[in-house]
Every structure is written in C-alpha cells, then in structure tokens.
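As you look at this complex, bear in mind that one protein chain is not there, while each of the others sits in place.
Chain IDs A, B and C follow the sequence of writing; residue 1 opens each chain.
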Amino acid sequence: MDNELRSIDHEGLGTLFSRWRAGGRRILAPRRENEKTDFAEVQAPGEACLDPVQTAQSAKSAVFPRVEELFAYRRRDGLVELRERDLADLPATVLFGVRPCDAAALAGLAAILNWDTADRLFSARREKLAVVAVSCTRSDERCFCTSVGGGPGARTGSDLLLTDLGGGGYLVETVSDRGRALLAGAEDLLRPAAGREKDKESRLARVEKRFDPERVRAALQSLFDDEVFWTEQSLRCLGCGACAYVCPTCACFDIQDEDGRRLRCWDSCGHALFTLHTSGHNPRPLQSQRWRQRLMHKFSYMPERQEALGCVGCGRCSRACPVDMDILEHLLAVAEAKP
Amino acid sequence: MAEFDPKIVAFVCNWCTYAGADLTGTSRMKYSPQVSVIRFPCTGRIDFMLLLKAFAGGADGVIVSGCHPNDCHYSSGNFHARRRWIVFRGLLDFLGIDVRRVRFSWVSAAEGAKWAQLVNETAEQVRALGPHRSYQRLRGLGVG
Amino acid sequence: MEALRNKARELLAAGTVKVVIGYERGSAGAARAVFVRDAARAGSLIFDETCRQNLAVYLMKPEVRRLGKAALVAAPAALRTVLQLAAENQVQDGGLLLLAPENGGVAVLAELSAVEARVAAQDPEPGREEREELARYEAMTLEQRRDFWQEQFARCSKCYACRAACPLCYCARCTVECNQPQWIPVPAHDLGNLEWNVMRAMHLAGRCIDCGDCSRACPAGIPLHLLNRKLIAVVRGSFAFRAGRAAKSDNALSTFRPDDPEDFIR
Partner (left out) sequence: MSERDILQPLPMRIEKVTAETPDVRTLRLAFADEAQGKAFAFRAGQFGEYSVFGEGECTFCIASPPTRRGYIECTFRQAGRVTRALADLETGETIGFRGPFGNVFPIDDWRGKSLLFIAGGIALPPMRSVIWNVLDLRDRYRDITIVYGVRTVADLVYKDELAGWGKRPDVRLVTTVDPGGETPDWTGETGFVPAVLDKLAPSSRDAVAVVCGPPVMIKFTFPVLARLGFAPENVFTTLENRMKCGVGKCGRCNTGKYYVCKDGPVFTFAQLKGMPQEY
C-alpha cells in the first residue's frame, strides 16, 4: 500500500538511481565541491553529499534557472522571426536530497510565477520535476522551518520523502502520484518498515518554533512607516543580492536580449537600481526601504496576494549574508517591536 | 585538413599605426588578409574590454598598436595604455587566457613594413595556436 | 576591549563623533558591524580575531554618511582603505577618527599622516601563506588555470556581493548597470561572469588594498581575492607601487613613467 511505510537500503537506492537514469531522467543532488555543497547532476547516490544542514544555493534553478532562454529572434529582410522555446528540450529531472523546506519552497515559487497566468517555462520545468526530499536529522541556529509552517520531516512539496535510518538506509514515504511513479516497478527494492524504523519522529532534528508569521505580518504593517526602525535594522546591509539569489522562493527577474535570444535572469529587489526609472527617479532610493521591501514582500504582501508565505525558514540568506543580516533575528525584532 | 585561417582584430590608433598600415597598402606591400583593423583616436582609448569583446566575437588573435613612446598625438595616451596593458596581460595570463594571442606593438606612420611584419607574424603565431575555441565556447554556456 | 569601549564612550559622550563604527557579537558566534550612536551602548563593542570585515566599506554608504562624523574601529586593512580613499579624494583629513586596537589598548588616529605612519610601521607584506597560495596558481599550466577559473566563474550568480563588500567599489552606478551600451552582459552566464570578474579586477588594479572581503562575501566561495592579489603583485613589480600607503598619491593606472617596462611590446 502507498501509505504504508517502507524502507530502502543504500544498495536499493543505487539501483533506483540507475533505473531513473535509464528511464531518461537526470538526477540532481547536493554535491560537495571545494568548500560548498550545491545541486549538480549525479549518477549514483554515493556522489550525493547529504551531510551539511543545507546546500549553499537552493534548488530553485532546477525550475527557475539563473539564466534561461525565453525565445529566439532572428531578423530577416526587415522582418523578425520568433522561435518559441521548445519545451521538449527540457530534461525530466529527479531532484534528490532536497530538504523539506526546499520542497515546500516550490509552492512559493509557483505562487509568484504562476500568479493568475501560468509561467510557461517554469510550469513546464516543474511538470517534469520529481522531488525526492530527505528529512532533516540535523539543523542549525539559522533554521526556522517550524515557524513558517514547515518542519524537518514535513511532506509538502515532496513526491517521495526519505528519512535516514542511520546506517541501514532510508524510510520511504510516498507522498504523491509522481512519487508513486518513481517507485513503479521498484517493489523488489523496498520492504515494509519494521519496528523502530517506523519511528520517523525520533530521527528528526528539533527545530523550535520561534514566531508566529501572522503576528509578524500584523507587526510589519504597523511598522511600515517607522523609518527609524527600518534604518536601524538595515544600516549594516550592503545591498548585494546574495540573500535573494540563495533564497529558494525569491523569484524577481530581469529580461535581457542577447545574441538572438531573449533571456530571463535572476534579479533582486535589494539592488539599489532595481526600481530605477529611466527619468532618474527611484521609488526605493534607500537601503532601508529595500530591506523593508524584502521582509514585507515575503511576510505581508505574498500572504495577502498570492496566499503563500515567501519564506520557508531554510536560513540560507542568513548563512550567505556577508554581514550577518540574520533574517530570524530581524523577524523577531519585527514581532517584538513597539511601533 | 584545411589550413586554419585565423581571425585577427587589430585595435590601432589613428595617428601612427593606422597611418602606418595605410602606408603598407600604398607601398603595395602584401600582408596577411586575416586582419580587421579598427581605428581609435588613441591607444589610450582602447579599453581592455574591447579585447575580450573581440575574442567573444570570434577573434583568434588581437593586435593592439599605436604611436611609439613620446610620439603620442595627445602626448601621453600611449604611456597610460602601456600601464593598462601590463596589468591586463598579467590578469589574462592568470585567468588562463593565452597572452600569445594578444600582440602589442608600436608602429609609426612611417613603418609600413613593420606593420606588414607584425600582422604576418601575429597571423603565423595564432595559426600555430589554433582557433581560440576555449574562449568562443563560453558564449552561450550557462543558459538554461 | 575595555579600552576600546571606554574610548568609544568618551568620544560619543563628548560629541567628538556622532557614531562609532565597530564590531559587535552577531548570530552564530560571528562578529558583525555595529553603529554605536549612544555612549550607553558602547559596551557591545568587541574586537578579536573574529572581527574580519573591513568596516571602511561603510564610510562610503550614504545611509552611514548621513549619521555624521564617525570613528571607525580599524584593523590594518581598514587603515590602508582609508588612505586609498583619501588618495581618491573620498575621505577628508580630519573628517574621521580611526580607532586602532593594539595590545589591549586603542590608538586614536585623527590625522591621515598618523595613519600613514602606522601603516608604514605595520608594513603588511604578504605573509608566507599568501605568497604560497598565489604561487600555487602561478605554477599551474595555462590550461589548468583556465579550467580552474571557468569552473569558479560558472558558479557566480552575479549577486554582486563582492562589489558591495568592497570598500573601493563605491561608484553610485557601476559600469555593469550602464546599458548604453550594455558593456557587461546582465545575465550570469559563463561569458558574462568572466567579463564581470575581469572588469572588477581591472577597476581595482592599483587600488585594491588586499582586505580579502570580496572572497569572504562571495556566497559561491569563489576566491576572488586571488585576482586582486595577482594584480597587486603586477603593479608592485612593474611600477613599484602599492595602494593604501599614502593619503596623497596618484592611482597606478592613471599615471605612468616613461621607463615603464615594455619588454612585451615590439
């Protein structure tokens, strides 16, 4: 039965990888290179590195690449020919080893990119993506998934959820039809979970709930005009885009023409010139306003408009920030502020 | 195998090297036809990025040439350019870009023969190095 | 540390400065910048080996400039930065106090000449480790270096943390944000990343004071400081020039000597 807990050993997982690849799927998994662990294509589970609490970059580029071609154009005899991006080119992908927070973040991305009108490329990539998440058995002081509706063993957004049983393999939960399809014909590799194997909870990291997003939302709205507060909160911020680019739900983008192709590429509301008008007028000229925008967008505007939180508590922005703009600390400051 | 014809872009100053190249032509001296000459007011105006743009645009080799020291039409443009080239060459080499593909020279308006020799030697050298594929393949990489 | 806090208290209480830019203990044990404007808050200042950020970067931020006259807790790299900024007419003599921690005490440098003297006394030659690191890359073959950097730059997402963290990248509008023409491609593809990093290194040639904050800021862990360090070596070797040593000096690349080496020009 699907909801029955099963387990798989390392060898079985290896076989599963081979079968997925034989079925034409590429597998992306965290891979360690130099000092950083990031998602890259792997052939076998042994190449994946699940040791760090988090990868440095999120997995969002699997569905929303740093740079992607929207369509191609060509001039001919004063006319312009357009060639739509062929969706058949997009690879079927298994995203292996994402954390439950990253799996949940796919819904946040979809909330932005598919708001009212579907984003053709994103949707096509998402359609071809199967998510095999791995529960968190460790966390660090930057993690706060439980404050934003997630958890170290949460299933939202995953197709399969694995939990490391320590030495002997993984507990396997089938979450969706897509997950079922990943396991089609793999009965030989799975066996029913027995005894203590079923006790997933005991394996999971403890992530304390630190704030109520509803309270943060209300506080943000009443703090909006408090310039002193926002200046104080953001003086240290350098205004780079590191937080946005490592974020699994940040989806702001730019559009650029190059070499006969129209490209979409990541952008960040933290960049000083993001909103600059051609006239020279800038609606958000101060870094304090841009920092406010980042928090407002994720914790106030998105819940109101796209009915999703713009944050999954992965803590990447805090880890990536060169000047220790720790988002959890800032959210707590918001929640506790007396406007 | 067909002989490889390297594409060479020459960035030259208006006052000396361009005039020198002109003299090469009016003197009916023959030289390698693979060079495209781009004229600038002064070597001081030849930004290092232009060299990279030439490579990205398909050049296999680049020539940069202007007035001899102390002959700059604007008195010191070439001296400033020289410093920039020294630094830029160091950077290119450090990045693993073969500096043998970039030739710097002083060619005066009277040195038609030197221009011909410079182009021919550069063409020979770049031909020996082969197409600059490692750079050209960068174009388009990293687009999902 | 107490000496530093006392000095900060004293300066703020007397109104000598409006803000002390220093370090405090941040999250996860890290040190981070703090802007102390009230003498009563000076107790949060720290200074130890975790204090690595070059705080001089904040001297050029409009939001910080607006706070008024500053005292900056300055490690050696910050002192060199201030001299280079002065050479570029970005810092006025007497417009800033530098608090240089030393043997449990703190030296207050009010004049740029004092900063020069201190930098000269420290004479921060690249350490053995640093020299060896650079030499390791120089010893690689051309192809190895090319592959190394292409691999590194492929990870660059153009978040511009390197630029934001650099105290000498202070242009209000960077070349990459000018689009007539679009000199550097906006997207973070391989060619765009190479061109951006070449541009960054070249624009810092003869100006970089080797604080290493570009590499520390990079979320992709690209060792960007190596590019700067290489050019520092070239500039020093070819022009006998080092940035951040004098409050009045030309930039290495906006001046020349008639006898600059030209063995590569024919």
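Going forward, contacts are C-beta pairs under 8 Å (C-beta built on N, C-alpha and C of every residue); 3 or more make two chains touch, one makes a residue touch a chain.
On a predicted model such as this, the values are computed, not experimentally measured, just so you know.
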Omitted chain - touching chains that are shown: A, C
Per the touch definition above, residue among C:89, C:141 or C:180 touching the missing chain: C:180
Residue touching the undisplayed chain, where the options are A:19, A:120 or A:138: A:120
Which of A:101, A:251 or A:320 contacts the chain that the document leaves out: A:251
Positions on chain C contacted by the hidden chain, ascending: 179-180, 182
Chain not shown, touching residues in chain A: 70-71, 73, 75, 78-80, 82, 84-85, 87, 112-113, 115-121, 124, 224, 251-257, 260, 262, 264, 267, 269, 274-279, 281, 283-284, 289, 293, 296-297, 300-301, 304-305
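Operating definition for what follows: only the chains that are shown with their structure count from here on.
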Geometric centre distance via CA averages, chain B-chain A, whole Å: 46
Chain C, residues touching no fewer than two other chains: 187-189
Multi-chain contact residues (two or more partners), chain B: 139-140, 142-143
Chain C - residues contacting chain B, complex: 137-138, 142-150, 154, 183-184, 187-195, 198-199, 201-202, 205-206, 226-227, 230-231, 233-235, 238-239, 252-258, 260-262, 264-266
Complex contacts: residues of chain C adjacent to chain A: 26-28, 30, 32-35, 53, 57-58, 61-64, 155, 157-161, 163-165, 173, 177, 182, 185-189, 213, 216-217, 219-221
Contact set on chain A toward chain C in their complex: 34-36, 38, 56-57, 66-67, 140-142, 231, 234-236, 238-242, 244-246, 254, 256, 258, 263, 265-266, 268, 271, 273, 286-288, 318, 320, 322-324, 326, 328-329
